[in-house]
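See below for the structure under consideration.
Note that this complex is displayed minus one protein chain, with the remaining chains in position.
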Amino acid sequence: MSNIIEARALTKSYGSLKALAGVDLTIPTGAISGLIGPNGAGKTTALKALIGLCDVEGELSVAGMDPRTARHKLMEDVCFIADVSILPKWFKVSQLIDYVEGVHPKFDRIKTEEFLSATDIPANKRIKELSKGMVTQLHLALVMAIDVKLLVLDEPTLGLDIIYRKEFYDRLLNDYYDGDRTIVISTHQVEEIEALLTHLNFINNGEIALSAMMTDLADIYTEVVVDPEQIAQADALNPIHIRELLGKKSYTFESVPKAQLQPLGEIYTPSVADLFVAKMKDSRHE
Amino acid sequence: MKKIIFKNRYTLLVAVLITYITVLVIEGFITGRQAQFLDFENPFFDLNIKDIEAFRE
Partner (left out) sequence: MNKFHLLQFHALLQREILEHRNMFIMAPAILAGLILLFSVWAMTRMGQDTVSISIEYMALLFDGLSPLEMAPIFMIPAIPFIGIFYFCAIIYLMNSLYQDRQELSILFWQSMPVSNLNTVLSKLVTIGMVAPLFYIATMFALYVIALFWLAILGWSYDIEVAGLGYMFLAAVASLIFVYLSIVTTALWLLPTIGWVVLFSAFAKRTPILWAIGVFILVGFLEEFIFGTQFLGNFVQSRSTPTQYLILDFQDIVERLINYDMLFGILVGSILLAGAVYMRRFID
């Protein structure tokens, strides 16, 4: 299977609010794919749809299954961590591990206990007594011990302090990712994850605004600090975004050959964060 | 048909209830169960029942 996720025309409305307005998403196996978007863009809805936690219209295939009808079978190969603490508050840590061991065929208890031994989490405390950072550590410890094909993370480090955040991504990359496993991660803190992504997707107003491999970004997008005399030529090439940068104007171009842009001024590849702003403002203009 | 029943929670509920009542009513007729069980002496209630029957005619 070359694409672990294939989604076409996903639509979901809550009353008159369109959370997803025709989302197309293709995620290849082994990718670390980011889903970036502002609050309310549809990130959480899209991710929940992938795991069958949200009923959507459209074509959807995850690991060869339709999450809407085969959720429980799919969950043997997929794991999910949300931005909020979803672990049941009344469970003791040891009881939660017992539960996952009982219900999940691919769970290795010893691995979880190994991961937990490096933390301060006591086995007989209830989840509600743990700090937010510890709960995420625990959830990650459970997930690391499950041999899954796909990991779906919905803003997993939201509200955590920097130590927990760094440790989270370290574990993810070092202990979990092996090139065959796929990670889909949503966040609005782009800078934190842009270094580890292989693929990038922007979502806004329930639609995908960008979908590309990180290595292609430099070929497609160019940012130019335009010399004042070249402004007119720059305008003629249809920039997708213009911003002020230290008194000068910085233009962002999509799919314009670098040869055409070089005479206009200093060129460089936009950071993901700047590209995000450019594309968001871009779709708002349309 | 499946698409209609599983469109949302409301359509599913209606489908389940229709099935349930149909089975109950058919079984009731077949096995000759007692069809009525409420015998109210409240004159206002009798009035309402009469209204319904008149409406049906």
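Order as written gives the chain letters A and B; numbering starts at 1 within each chain.
The rule we apply is simple: a contact is a pair of C-beta atoms (placed from the backbone, for glycine too) under 8 Å apart; a residue touches a chain by one contact, two chains touch by 3 or more.
All of these numbers come straight from a predicted model, not from anything done at the bench.
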| item | value |
| --- | --- |
| Interface partners of the hidden chain - shown chains only, full complex considered | A, B |
| Touching the absent chain when the full complex is considered, from A:24, A:55 or A:192 | A:55 |
| For subunit A, residues in touch with the removed chain | 14, 48, 51-55, 68, 71-76, 78-80, 82, 84-91, 95, 98-105 |
| Residues in subunit B touching the chain absent from view | 6, 8-9, 12-13, 15-17, 19-21, 23-25, 27-29, 33-38, 52, 56 |
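Just so it is clear, only the chains that are shown with their structure count from here on.
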| item | value |
| --- | --- |
| Centre-to-centre distance between subunit B and subunit A (centres being mean Cα positions), rounded to whole Å | 50 |
